[in-house]
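Reading through the structure tokens given below for one structure.
Apart from one protein chain that is not included, each protein chain of the complex appears where it belongs.
Chain lettering (A, B and C) follows the sequence in which the chains are written, and residue indices restart at 1 in each chain.
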Amino acid sequence: MEMPLHYLSNALVLAGIFFLFASALGVLRFPDTLSRLHALAKADNVALGCIVLGLMIRQPNALLALKLVLIWSVTQISSAASGFKLAQQIRARALREQRPGGESAP
Amino acid sequence: MNAGTLMDLILPLGLVVLAEIILRQRRAAEAVAQFMVFGLLMAVAWVRVDAPDLALTEAAIGSGVTGALLLAALRRIGPHREPTRPLPSPARLPVYTATLLLGGALSWALIELWSDPVSLTAAVDARLAESGSSNPVAAVILNFRAYDTFLEIGVLLLSALAVYTLAGSRGRRSLEEPGPVFQFYLSRLAPLFAIVALYLVWIGSRRPGGAFPAGALLSGVGVLVLLGASPWPLGLHRKVVRYLLVAGFGVFLFAGLWGGRYGAMLTLPPEQAKAWKLLIELACMLSIGFSFTVLFACCAGWLGDESGEGT
Amino acid sequence: MTPPPFLVELPVAVPMVLAVVWLLLPRRFARFLARPGALTAAVAVLPCLHWVWRHGPIRQPLGGWMAPLGIDLYLDGLSAFLMLFHACAGAAISFSAAGYFPGSDAADRQRTDLFWPLFFLVWGGLNSLVLSLDLFNLFVTLELIGIGGVGLILIRGDAGATRAAMEYLLQALVGGMLFLLGAALMYSRTATMDLHLIAEMLTPDPVLNIGLALILAGLMVKAALFPMHFWLPPAHANAAAPVSAVLSGLVVTAAYVVALRLWYAGFHQLAPMMLPPILSVLGCLGIVWGGAMALRQDRLKRLLAYSTVSQMGYLFLVFALASEALPGQGWVWAGAVYMAVSHGLAKAGAFLAAGRLQTAYGSDRLSALAGAASTHPLAVMMLALSGLHLMGLPPGAGFAGKWILLMAAMAKDQWGIAAFILLGGLISAGYTVRAVEACLRPAESPIETAPVRAPMFPILILVLAPFVIGILLEEAGVLLSIGAPVDFSEFPMPGGLR
Partner (left out) sequence: MNPQLVYALAGAWICAIGLRGFMGEVDTFRRILGANLLGSGIFLVLVAVARRAPDGPPDPVPHAMVLTGIVVSVSGTALLLALLARLHEEHREEGEGNE
């Protein structure tokens, strides 16, 4: 019974790392700020979710697992709030500038 | 070559390279972002070197508060600051020689030092029972070298007071009205951070924690409230502001004078030590949190003196 | 005879209690705390002085933990003498500052009132700096004084005060960090931060040399020795007069005293052969450079700031002159302390006098001060008297210090250093005469001057104090010899030491 759980947690952590890599790639490659913000918020949360799940399997007792979930939920809330505020600022700046090209400064 | 030693090679090398990259950044905003990453990597380094207390404090203060201060000041300086013209080449020679000299001499001295590790671990463990806390670092901070911590809280109080002499800056609050999402976030997380801060202070005497990371957490709450709420009244003529600022230093001084009766200043008799230290840590947490909030407000230019004409 | 429980910590605790009480009091009562508070802080030193004079040095372990683990305060002749200096200068500056910062409207009053908590905390820090024996504790105290000094500079400073304060803080921070790096190396070799314990374990080994070099580099930045002094003139010239008096008189001297205490605690065996000559060369260059720049200044406060740089150059000569060869070289050590204290007192008095002239005439430009001698004769006389101490003319303590350094230089036939000492005296005579002559020139048209509310007697006390020390030189020598790390067998003054 021990080994399959071991492999499962390794697999989950690896998946998390892959998502992290994907989000980093997204931030570098996407053209404008809003889509980069999108990549950052979405992929990071999924990655952290996978890693937390993978680690929870390894925890000796339930309290540590609960703390990991708490970490993940606080990150989830704060990235949502900061993502919203960032988007608000970017949109406000884009409206202010109203350049014909509409290209918002990063 | 297991993963641990591999990481112990990559992390220090990464820190050194990142330090050089930070200074070579063309735009200041990128330099600040990388400086915050540097702070977090440093926190990981503290964990690898068996210093959990420092990891907490470095992550909370080193990258959190310092990052917030850098960003706040940057907003007023202009984030796209190019470095002004670099030093003329003849002036760079002494700088580079001094740098290499310092780096080389330090590395050589450290290699020389590594052979015989001398430390005070035994001396601290011997007297740990009398100090009223089982976490050795908390014992050293609040008992054996309490005078250092007392003066350091004085340094923080001084920098907060010094910032008020700078006040009266007409920083314009150009932030839009905080949206409902931010209000929701603020109303849920601020109490959570406060509870975690209190937990850190409470657990401080047994496991890594203590007043400094807790204070930094509180300053995070303060910064959030500053970002969210309308201009917060921080004028020094308000009684609550003055009391919060001086709480840590005042309680520490009072405890020191109270201890003076037992022979020397800052003597905490073993039976009362635990109670006194909890009181001191709570007061220091409040003072550290509030002082960093005031420092953030001044860097952001919101510390106008509301004695009549506000910002 | 065990000392009373709270004796050593009193001069540190009283100013800090005053700062806390100032912050807790409602605004309208806080202003009445200034003068009585300064007096209590000054009087708090007398019991220590009395105890040291009768019973000798005390080593007070703070918190009851002994040296390697805890931090010790060490009350000896030198620290009692310097705390007396801090008390006298601090009280005089407080009485003068109470009149200097009237602060008319509310906003201005709120900021100038901040002078008092900052000043009391810096005062407590200075007393702690002189008492402490722990390297890391010295680092934290130096930072406390540095950041307090920056806060003081910003209180009603002139236009360039913000930039000067920033440069001062940058240098103070990095100087402190170099000091901490040196202390870290010392700790990693000897597992203690206590000066006397390190001194006992001192085997000349290269790691401790590097540590000492870093510590001295940090202290040289903070004491504004020649190559690292560029932050000092703008900072001291742009601050308000009482603040410049605190910075130039007390803070710079305290950083020097830490270097003196380190050197004589036994670290001089550690120093590599070429360190003392480097320090003396830098000292001589500092004397000439500071003096030459002072001669060229057109503003009085800037002239006095450069004079501080020049005088600090003098003080660093003592490291080259104090070597084992000299029999009973305690008096060289005492000579340096006399010079440091007389410079601190005279410079504080000079800055306060310059402040009076600046408020009266609206600017401290020498060309604008013509006719000052007729309208403000006492202030100009104070300026002249303090210049006299800088020159080192008898019977002041400045003269005693310079005379001792001169004789030590000749005894070790360091003729170069002796020549520079005399040259420095000539240069300081030059810029003093230049400043006083500018005030003596008759004004073309009678200028109405603004009323000056700061009292005159504090400046009188500050300028006359070095004379008092000069007269009581033997008692001062006996006081300094208590618990001193050097022997005083051949005190060269007439009558020597009983």
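Assume a contact is a pair of C-beta atoms (placed from the backbone, for glycine too) under 8 Å apart; a residue touches a chain by one contact, two chains touch by 3 or more.
Nothing here was measured: the structure is a model prediction, and the numbers come from that model.
Asks: Report, in label order, the displayed chains that the undisplayed chain touches.
Replies: Those shown chains that the absent chain touches are B, C.
Asks: Among B:L15, B:L257 or B:L278, which one is in touch with the chain left out?
Replies: B:L15
Asks: If I consider the whole complex, including the chain that's not displayed, which of C:Y187, C:W231, C:W289 or C:F467 touches that chain?
Replies: Checking each option in C:Y187, C:W231, C:W289 or C:F467, the one touching the absent chain turns out to be C:Y187.
Asks: For the full complex, which residue in C:E9, C:D72, C:D113 or C:E143 touches the chain that was left out?
Replies: C:E143
Asks: Touching the missing chain, which residues of chain B?
Replies: 4-5, 8-9, 12-13, 15-16, 19-20, 22-23, 28, 31, 35, 38-39, 42, 45-46, 48-51, 53-54, 57-58, 61-62, 65-66, 69-70, 72-74, 76-78, 81, 83-87, 92, 95-96, 98-100, 102-103, 106-107, 110-111, 113-114, 117, 119-121, 124-125, 136-137, 139-141, 144-145, 148-149, 152, 155-156, 158-160, 162-163, 166, 169-171, 210, 212, 288, 291-292, 295-296, 298-299, 301
Asks: Please identify, in ascending order, the residues of chain C that touch the omitted chain?
Replies: Here the touching residues of chain C are 136, 139-140, 143, 146-147, 150-151, 162-163, 165-166, 169-170, 172-174, 176-177, 180-181, 184, 187-188.
Rule of thumb we're sticking to: only the chains that are shown with their structure count from here on.
Asks: Roughly how far is chain B from chain C, centre to centre by C-alpha average, rounded to an integer in Å?
Replies: 31
Asks: Could you list the positions in chain A whose residues touch two or more of the other chains?
Replies: Within chain A, no residue touches at least two other chains.
Asks: On chain C, where are the residues touching two or more other chains?
Replies: Within chain C, no residue contacts more than one other chain.
Asks: Touching residues of chain C toward chain B in the complex: what are they?
Replies: Chain C residues touching chain B: 5-6, 9, 13, 16-17, 20, 23-24, 26-27, 60-65, 68-71, 106-107, 110-111, 114, 117-118, 121, 124-125, 128, 134, 136-137, 140-141, 143-144, 147-148, 150-151, 154-155, 162, 181, 185, 188-192, 206-207, 210-211.
Asks: Flag every residue of chain B that touches chain A in the complex, lowest number first.
Replies: Going through chain B, the ones touching chain A are 176, 178-179, 181-182, 184-185, 188-189, 192.
Asks: Please give the residue numbers of chain B that touch chain C in the complex, ascending.
Replies: Of all residues in chain B, those touching chain C are 105-106, 108-109, 112-113, 118-120, 123-124, 127, 143-148, 151-152, 154-155, 157-159, 161-162, 164-168, 235-237, 239, 242-243, 245-246, 249-250, 253, 256-257, 259-268, 305, 307-309.
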